[in-house]
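What follows is one structure encoded as structure tokens, with my remarks underneath.
Yeah, one chain of the complex is gone here, protein chain that is, but the others are all in their spots.
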Amino acid sequence: MGKRVMLMQGNEACVEGAIAAGMRFYAGYPITPSTEIAELSAEKLPKVGGKFIQMEDEIASMGAVIGASLAGLKAMTATSGPGFSLKQENIGFACLTEVPCVIVNVQRGGPSTGLPTLPAQGDVMQARWGTHGDHPIIVISPSSVREVFDMTIKAFNLSEKYRVPCILLMDEVVAHMREKVELPEELNIEIINRKKPKASLPDYKPYKDYDGDGIPPMAAFGDGTPFHVTGLIHDETGFPSTDPKVTENLLNRLMNKIYNNLDDIIEYETVDTADANTVIVTFGSTARSVLRAVKLLRQEGFKVGMLRLKTIWPFPHKAINELTQTATKNLIVAEMNYGQLIETVKASADGVFKVYGLNKYNGELITPQEVIDKVREVAVNA
Amino acid sequence: MDERIEIRLSGSGGQGLILAGIILAEAAILDGKNAVQTQSYGPEARGGASRSEVIISNESIDYPKVSKSDILLALTEEAMLKYKNGLKENGLLILDSSIEKPDGPYKILSVPILKTAQEKVGKSIVANIVALGTLISATKIVSKEAIEKAVLDRVPKGTEELNKKALYEGYKLVS
Partner (left out) sequence: MRKELERYFRKDKLPHIWCPGCGHGIITGAVIRAIDNLKLDQNKICIVSGIGCSSRAPGYMNFNTLHTTHGRALAFATGIKMANPELKVIVLTGDGDCAAIGGNHLIHAARRNIDITTIVFNNSIYGMTSGQYSPMTPKGAFATTAPYGNIDRNFDLCKLAQSAGATYVARGTVYHVPQLIKLIEKALKHKGFSFVDVADICPTYFGRKNKVPTPVAMMEKIRDMSITVKTAEKLSAEELSGKIVIGEFYEENALEFTEEYAKIIKTAQGGK
């Protein structure tokens, strides 16, 4: 066995990935099923000269993460439903002030305290729209322990590159399961760091689009050029403004820096979609059940495939659009909630496909058999 | 379809079955196979029946949970009653001999796991390792070398000999 092949838990892979990506600050508040991420960060961060702090609540954790990032460290926090709700105001602050940070949300059954130890995928919409106002955000969702490792790195990379909070939307199944993983050699991991202002910038403006890519270079507090950051709408100097033009320009830039780069950001996986009549759209741990169902159904001759969204937000409309080039007639959206992502899929399908939901919200993972039954039901109805 | 073996280890909280599941999965990896381990968490895992599930396969493992187990280990009657219906027809039920055998379409292997740990090895806390020995000796799902290495890698320093003995006493319960 090579030295980097091992049995690893999802939450553990998250911390390994984060440290590989350069995380040097973690602030959090314990909550099942994310707690192992805090515990392992507390142990591992000081070993690499990084810092861990357990804050008094999730609001404070999110604040501390943003503060640390502004002072120049790559920072992360992890939580679950109730804590994710508490973080929202400060997540919005990070969106507007363009502070890179990673927020891990290990989804559990909700609403409220819900089912603390059991899986759900009920925070799809909260991840996108949990904070107020129009704002960009990136949300990605892993299906395996190895992918937790890779996607945690990706979350840091995207967050640093685009100066936007990135949410790693896990679920209890992926977080708690242990599976065999083979980790890549450190040298082969691509790491992206935030763009710093050129040393020669005499009159640094923290929100000026110097490079025309919509992403202002980011100095750290203490670097030598004092600057101001506010959660108020601000001009390129960073100071508040209520000018309609300034407001519009800022919000447009925030949106465009993400929506002009969809090809760089969005990832998805298709399995057996080329000739599929029915495609199951899914993400996270549910995709594992779907994959098994697709294999079993194919053995019976069903023309069925899977579209697995690795990026959930911005929504991969392109992936749905590509299916119009295939024989696909039906989409089944499989998610552990009452039906959240399906609304966006329907809008994206725009009447081209018939869209059905496969939903489960009782604290149990959707089973392959349930997927099989749904595909049969759709086949009969079609 | 793919060769997939589903194992459920059950008993009461504190019997070390979570660790047993992890060790079993690590042994499978040492043998070059794929493995996934999951377990019950929270209130369910405190007191009452506790379970650890392991799936071993030569292929990649998609659905990570046990749907119908090929093997069920039960160290308490409560656990046996709770999980026996999740055992496949003709599946193997490994039962501590203190538990009355149930009726059902299973192969039943009744062995004195708890007693062996307590009396032969001298420490009831190693019942989980005795159970692993029995399970592997009866099913050969992982190699003897792999399970021995996996056990020694995981157990606390200073308890290696004790655990090795537990493993072999477990082995010997099946001839």
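Order as written gives the chain letters A and B; numbering starts at 1 within each chain.
Throughout what follows, a contact is a pair of C-beta atoms (placed from the backbone, for glycine too) under 8 Å apart; a residue touches a chain by one contact, two chains touch by 3 or more.
Note that this is a predicted model, so its numbers are computed, not measured.
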Task: Report, in label order, the displayed chains that the undisplayed chain touches.
output: A
- line: Full-complex touch with the removed chain, picking from A:Gly114, A:Pro240 or A:Gly363, is A:Pro240
- request: Touching the absent chain in the whole complex: find that residue among A:Gly72, A:Pro184 or A:Gly339.
  value: A:Gly72
Query: Taking the entire complex into account, which one of A:Val5, A:Ile59 or A:Met125 touches the absent chain?
result: A:Ile59
Field: Residue touching the undisplayed chain, where the options are A:Pro30, A:Pro82, A:Pro184 or A:Gly231
entry: A:Gly231
- line: subunit A positions in touch with the non-displayed chain are 24-25, 27, 43, 46-47, 49, 51, 53, 55-57, 59-73, 75, 89-90, 93, 220-222, 224-232, 239-240
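We adopt the following convention: only the chains that are shown with their structure count from here on.
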- request: For subunit A and subunit B, let me know how many angstrom lie between their CA-based centres, rounded off.
  value: 36
- request: Note which residues of subunit A are touching subunit B in the complex, please.
  value: 1, 5-7, 32-33, 116-117, 172-173, 176-180, 285, 288-289, 291-292, 295-296, 299, 365, 367-369
Field: Of subunit B, residues touching subunit A in the complex
entry: 1, 22, 25-26, 29-30, 32, 34-39, 41-45, 61-65, 67
